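Missing here: one protein chain of the complex. Every other protein chain is in place.
Here is subunit A:
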Amino acid sequence: MASQPSDPNKTTPKSQQLFSCDLALSEQEKELNQRLRSLYPAVNEQETPLPRSWSPKDKFSYIGLSQNNLRVHYKGHGKTPKDAASVRATHPIPAACGVYYFEVKIISKGRDGYMGIGLSAQGVNMNRLPGWDKHSYGYHGDDGHSFCSSGTGQPYGPTFTTGDVIGCCVNLINNTCFYTKNGHSLGIAFTDLPPNLYPTVGLQTPGEVVDANFGQHPFVFDIEDYMREWRTKIQAQIDRFPIGEREGEWQAMIQKMVASYLVHHSYCATAEAFAKSTDQAVHEELASIKNRQKIQKLVLSGRMGEAIETTQQLYPSLLERNPDLLFMLKVRQFIEMVNGTDSEVRCLGGRSPKSQDSYPGSPRLFNSPVHKASSSQTYQTSTYYIHKFFFLPAWVKKTLPEGYYKKRDKTTQVSITVSFVLKLIGTPVLTQLSTGPKKYRFLVPIPSHCTAQNNTEVEMEVDHFSNGVSESSSNGFLNGSSTHGIDLEELDSAQSKRQLCGGSQAAIERMIQFGRELQSMSENLRRERGKNSANKKMLKDAFSLLAYSDPWSSPVGYQLDSIQREPVCSTLNSAILETHNLPKQPPLALAVGQAAQCLSLMARTGSGSCAFASVDDYLH
């Protein structure tokens, strides 16, 4: 699975794993991973690994490596320039770094100090100092000159020698490079750099020794500060991106998207108010929205049996036509039974369950650990971001009708997202795509990575909107719980004692029986529709709960977490919407996903500004 949180150890080159028993080294390794992650959060290391050391394979024979391939020394004769030797880093610099930086400390200048620090493309002759050949760039210590793919240097900076720390910074947004000496920027050395350059050093006389720092240690130069400047620049560029030429068009589009989002998630009161004040037609009847809201609430409070029943009542043919969906709902029902929350076992239990079943009556904070975990899977979890921010940029206020934002915070927040996303799609990506390879289409489908660790099936695709629903339920609840008659207050969020099926023997029996029904349903399904590994796994995982004395703390216990209701809820909601010929995803979610996808596309096509345009930044 591509979107698994990256496990740094897995990307470690083998040569370094040999030393992994060394405590100090693993500490350094940890520090390196931490630093690289914080410096280059937009880089997907599965796709484009970061340079972490010099490559023992990609070097001239006169180069010796030591200290985990970070120290470079010269071991040739060093008589003429023909004895020059270079080494490249293990990987090229990924464009998604935005700004990349590494430092080299001169341990010894050796005989003459003919050292070159710089960049080169793969395949450039290693029997040379960086800068002498095409697609090779270097800054040389003996004369302080910069060499830009040429045998003759240009006066650039001061000379450098033993004890100096030379830094090399590649700006992948404007494709320039500057060096630093002992923490001081020396100014632009190269412009119009090609993509995919490797950090490179070259030495030429005996005794020359240099150490690289690819992030193993704190840098002497304050690269974060430089990155901050570029982040601000890029974000300003997005903010200032010109919007629709015709008056009102932009605003209308935003309002439409906001409205559709509200309707999709059944914020009926808000949607109604919004539609009224923006003169829009709602494309779904209010009653229908309320119905969906009702079902969603049932699902989210774990009352699956009632949810299924209500669905069948309100949308008679829906589940018949979607046996997989029904199966999923039933599996969830089973899980809720184990949990003691499902209506069927609750009546059997004769008392309200005290287990972890409930949704709190107030909106949940979105920095809960569960969300954290899923947010590390980059942008694929889409809509929940929408709820994460609480401020309003000035330009958004302008796009809304006067005085509007004060009353309806939620809608404005949504509209910010819309604006951002549209701009984001419009700003750098459009230009990028117009020049980029043809095979990338502008409309990128949202990838189907889910929050659940094990489901990659298409029907689970909507998972990534699930998180949004959690909020929607609580908001919907606030909007009009009394009118819907679903009393959620009785549910206690206190998790005093967790007992199987709420602790009732009758309930347990009912659960077991239900499990058998489920089993036979699964078999029927397989007979009718062929094998479905997702269904199989779903069922297996659910049944596994019974294998543990305390299912909640078991390895499969995550299923009991109320957050797992969200994908189910979202899938059901989408299915209902589809029967009404409404989009199964709100356009807003589509746009957010698209923006995220565009960003990763930019990373692939070498447009560095994607590093500083994270969707996250805008949704806080």
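Everything below uses one rule, namely that contacts are C-beta pairs under 8 Å (C-beta built on N, C-alpha and C of every residue); 3 or more make two chains touch, one makes a residue touch a chain; residues count from 1.
In this text, contacts and distances are computed from a predicted model.
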Protein name as given in UniProt for the chain not displayed, "Transmembrane channel-like protein", "Armadillo repeat-containing protein 8", "Large ribosomal subunit protein uL23m" or "Regulator of G protein signaling 11": "Armadillo repeat-containing protein 8"
Residue in contact with the excluded chain [from A:R88, A:K105, A:R128 or A:K181]: A:K181
Touch with the omitted chain, as defined above, among A:R111, A:R228, A:K276 or A:R526: A:R228
Among A:P130, A:G157, A:P199 or A:G608, residue touching the chain not depicted: A:G157
Footprint left on subunit A by the chain that the document does not show: 157-158, 178, 181, 183-188, 222, 225-226, 228-229, 231-232, 394, 397-398, 402-403, 405-406
